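A single protein chain has been omitted from the complex, and every remaining protein chain is retained in its original position.
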Amino acid sequence: MNPSPFLQVKGLTRRYGGVAALDGVTLDLARGQVTGLIGPNGAGKTTLLNALTGLARPESGTVLLEGENVTGLPAHVMAGKGVVRSFQIVRELASLTVFETLLAAPPAQSGETVAGALFGRRKWWAQERANADLARALLERVGLVKLADQPSAMLSGGQKKLLEMARALLMKPRLILLDEPGAGVSPPLRLEIVRLVRELKAEGLSFGIVEHDMHLVEEVCDHVHVLAQGRALVSGTFAEATADPRVVSAYLGVAA
Amino acid sequence: AEIPVGMVLPFSGATGPYGPDMKKAAEMVVRWVNDAGGILGGRPLKLFIEDSETNPTVGVTGTKKLLEVNKVELVGGFWGSPIALAAKPIILAADKVQMVSCSANAVTEGDTKGMVFRFQAKSTSWGPAGAKVMKTIGAKTAVVLAQQNPFVVAMIEPFKAEFAKLGGKVLDVVMYNPDQPSYRSEVEKAFGGDPDAVFCLSLLTDFVSIAKEVYRGGFKSKIVALSIGADAEGKFLQAVGPEVANGIYHLQPAPPLDAPSYKRFVKEMGAAPGTVFLFAGNAHDQMCVTALAMEHAKSSDAKVWAKSVFEVCNPPGEEVDDVVKGLELIRAGKKIKFVGAGATCDLDARGDQINRSFLVQEIKGGKNVSLGIIT
Amino acid sequence: MNSRPCDPKAEELSLALAVSGLRAGYGRGGDIVCGIDLAQKAESIVAVIGPNGSGKSSFIKTIAGLVPTRAGTVAVSGRDITTLSPARRVASGLAYVPQEANIFATLTIAENLKLATEFLRGRAGVGPEQREKVLDLFPELRLRPRTLAGNLSGGQRQMLAFACALLANPEVLLLDEPSAGLSPKIVGETMEAVVRVREAGVTVLLVEQNVAAALGIADEVVVLVAGRLTLRASAADIRQADLAGLFFGKAA
Amino acid sequence: MISYLVTVIILVAIAALVGLALNLQWGLAGLVNFGVAGFVALGAYTLAISAPHVGWLAGLALAAAVCAGLSMLLSLLTIRLEENYLAIVTIGFAEIVRILLLNLGDLTGGALGIADIPRPFAGITPAGWGDAVILAFALGLVVIVFAFSEALVRSPFGRALRAVRDDATAAAALGKPVLALRVRAFAIGGAIMGLAGALHAFFLTYIDPSQFTPIITAYAFMAVIAGGRGSNLGLVLGAGSIMLILEATRFLKDVIPGVDGVQLSALRLGMIGVGIVLLLILRPEGLVSEPKRRFADFFPPESEKA
């Protein structure tokens, strides 16, 4: 029934001092699907993304990407394999403009080596043109065209968030991990995010999305894992997962 | 028209303490000459001075400025060998005269076009003098404690050779880098083995630290130092006080202490009678010789008067120690032999001063007591 | 836009927060806040909503004194605070929780909490009782007092920041997206906390992108687009409205 | 006067080379290097020691190569360090270089230094034109290095370096090989500093350890900051301004009456300090700002209407 897993996480553990941020997480992210990762604050969702993208080194456990062991590979290598992410607490490239941030995102730019930069100007300039078109299209979708030449540091909180997502999308990813893409983003743009995710999924991209906005999760996620205290607690469809009484009491609360 | 002359002197950096007196002495000579009506038929000297900051690169730009902007015929001064060495090619390329007060042998080596003159004893003659002092004070074993700098390095081997000849034994050579906050381990290393004496080759600031440290350490070895550290025209005693300074021996190339001209020089410098000037005397001599040589050559063109330097410094000739008198004699067509406030100013063909003797003093009860002259 | 009561004096006294003609911007750039008037009655909750980059945070920062005011005035409970430094504004009863960087990451949780009150000399109602009350709202904060706040998860940070602001026993509380990054349960609890805070006599001005949550507790809503207030209405009225329409300029 | 200006311009050229290198390392890649003086010294000594044996051109290449290699090594060792830590480690590197130069006398001439360093084209230079040749050589070197740096700054490579500078973690997550980028920037900068050192040796024809004091490093940073971090053009202007302050104070002091030599010197050095501080305060963005790729470079008319 499930398509073959794109990414498999087995028994991943990472401790910070006394806290086990990840405590043997085991879960799959399916190919070509949108997988939601939800759970209470401090459940270890961000840490999980960090471990999957080379920013936190797991103490034990394995990560398999299409069967290949990629546990603990450095960040840029993971990005090179098509696993990209956005950050919950935005990490903008402060002095790069919005537009430059996006131009910097695409992988394998021939102008990023010394020799390529000096002697292959024609080649990289052509790439740059093509990337500029892509960047512009995305800027229009997230409503940042007018701010294209603004240094990223001078964006509002929500705008930074959108920029960060756009830059991840430009990296030609195969699996894209979004950490709370909806937080701080206005409702209309949140709908835009939903549309974008659906479109890209149709193009064959796989997603892992950490999000606290249940509407957004419900709208886009094919499958949901609920994390709590560093473990995968429940998984299933959105409806299944959110019906679980443990999830309701620990995460959703009576109000939701 | 005025005849421009220049000097590159240290007013800051590690050798900063030595510049001011040199400047004073040079200005004094210029004043005497100009008050007496100048040279070459009434032309006054005009002195320009640049700070070397104890840094050769700065010395070079300063020299360039003197040569090109002020059009000087002489670039004198030059306390430190590295600065003189860096400036030498530039001065020679401009066909001007360089006079130095530094001791590294290399300064007058190579092709100098006969335009480089040293008003200082060479490093290689300081070393043996030190060994003789050791002998005088009865030291059989010695350690050399030396700052890592060009003129000091050149003193060590000649010292060792001479000391061995005199039957002494050098136990160790402790080199240290300049500009350190303290010299505790150096002192420990040099004095810890209780040699009879330690030959301290230091400048003023580091020697102040070293002397205090030795005193505080309660070490027994005698100290033989260079006067540039242990006297520095009285600055050392002023800095450490009589207690710490007591019993330190030091040596330096001797000025003609008993000559009336030297006494007059000390007086004009505003110093206490008996003060031993080393570099100020040299600067005085540089300026005097320049004026005399120009007058002798009847030209302010460096290429011309450089040759006259030997004529006015070396015998034969009537001995004069007063620049104004010397000028008069030259105008009167007499042959002179200048004797300066720093030295007799006899030069060999290289432009090095010869026959320099060394004055040895001991600090006793807050005073320098002369122990004699070593030749 | 807002209905004016007949007696201006009485109104002023009952106003907890009065902003008029407020203009502000960054550096030498143009105005980001372009002449905002807002009068808020004591013990009310007003939610500010609007598109990203419309100037909500800038507006609230200007009130808090962190962005220099170019024109206009701000008064808290009838006292003009326009010329006061941010620190003095807090002492005058105005507390603020920023959107980003709202805790001291290199201080421990306990130190963050201590610092929240220790430099508010003379502020009434600040003390151990208030502290207990606030910590009861966020029991998690008691668990690891010596943990560096920078190591907290995103949601945990929000709680800490909120708690610190409440410790100052403010009359007016400015919240910039307090629910961002919180789990639904905690969002619910936070919103409840806001309501409770209001019941304790605090006036709340709240910026939210989580419109649903904000509408659940706000009395009134103002919409801010491109630095101007384009709409002020009761929360109930907005609930039915088309948000996209509101945000992209179709002002009522 | 002309020849004095030539000297000053050659010194500006050397400072500009050092500045261009630092601009690449620190301006662009965010790698603080407070060991500039050490690399310049290494370049100068490598040239001075090798040139008599292998000729000036090979000596020049060797100077660049040695400095690049050591830069690479140093950056590999220290790449994890935060900027202030990197600063002291690089200062330490320069100190180690200085102490080794001073104490390894057999190779370096110790405190006495190395004299009679051969100049390029010395054989075919007419008498009196030595400095002019060095000037042409220096300017040529600056033009080449400038063009090279500009090409890098404006390329995706330069942008990737800036991304790493702004936030290394985010850059890594963007797939940029942070370590490799940093090492390259550091090595290229090191090579350029080596060239600057070689030029210094050519110019003075005599080098000794006391020429390579930390003040070289300080002036390089001042040039970069005053000129506008990240901008090569600004940097050349910055290097010029610093030199202007240094040399102009020489003339100022000639006209100040009533103080003695040490006081004059103190005044002049103090004025340099004041000049630097004023430059920093009065030119907050530097003389020229970092070049940026604009939206309009790709979409000129539409974007303006949009």
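Here are some notes:
Should a chain be cited, it is by its letter among A, B, C and D, assigned in written order, with residues numbered from 1 in that chain.
The rule is short, and it goes like this: a residue touches a chain if its C-beta (ideal position, glycine included) is under 8 Å from a C-beta of that chain, and two chains touch if they have at least 3 such contacts.
Following the convention adopted for this analysis, contacts and distances are computed from a predicted model.
When the unshown chain is looked up in UniProt, the name that turns up among "Branched-chain amino acid ABC transporter permease", "Dihydroorotate dehydrogenase B (NAD(+)), electron transfer subunit", "NADH-quinone oxidoreductase subunit N" or "Heme exporter protein B" is "Branched-chain amino acid ABC transporter permease".
Note that of C:L66, C:L137, C:L215 or C:A233, the residue touching the chain absent from this view is C:L66.
Of the candidate positions B:G41, B:G138, B:G167 or B:P181, contact with the hidden chain is made by B:P181. The missing chain lies against subunit D, touching residues 26, 32, 77-78, 80-85, 87-89, 91-93, 95-96, 99-100, 102-103, 169, 214, 218, 221-222, 225, 262-263, 265-267, 269-270, 272-277, 280-281, 284. On the side of subunit B, the interface with the absent chain consists of residues 11-14, 16-17, 19-20, 148, 174-177, 179-182, 184-186, 188-189, 192, 204-205, 208-209, 212, 215-218, 232, 235-236, 238-241, 243-244, using the contact rule stated above. Seen across the whole complex, the unshown chain contacts subunit C at 64-66, 85-87, 89-91, 95-96, 98, 101-107, 111, 114-116, 118-120, 148, 150-151, 154, 164.
As a convention for this text, only the chains that are shown with their structure count from here on.
Closest to the protein's overall CA centre, chain by chain, comes D. Annotation: 30 Å between the Cα-based centres of subunit A and subunit C. With centres taken as mean Cα positions, subunit D sits 50 Å from subunit C. Across the assembly, subunit B contributes no residue in contact with two or more other chains. With touch defined as above, subunit C holds no residue shared between interfaces to two or more other chains. Judged by the touch criterion defined above, the protein chains link up one after another in an open path, with no loop closing it. Here the chains touching each other pair up as A-C, A-D, B-D. For subunit A in complex with subunit C, the touching residues are 16-17, 19, 38-43, 46, 88-90, 143, 147, 154-159, 161-162, 180, 183-191, 212-214, 250-256. Taken in their complex, subunit D has these residues touching subunit B: 1-4, 7-8, 11, 99, 102-103, 105, 110-113, 115-116, 128, 130-131, 200, 204-206, 208, 210-211, 213, 215, 246-247, 250-251, 254, 260-262, 264-266, 268-269. Of all residues in subunit D, only 148, 151-152, 155-160, 162-163, 165-167, 169-178, 184, 188, 230, 290, 292-296, 298-299, 303, 306 touch subunit A in the complex they form.
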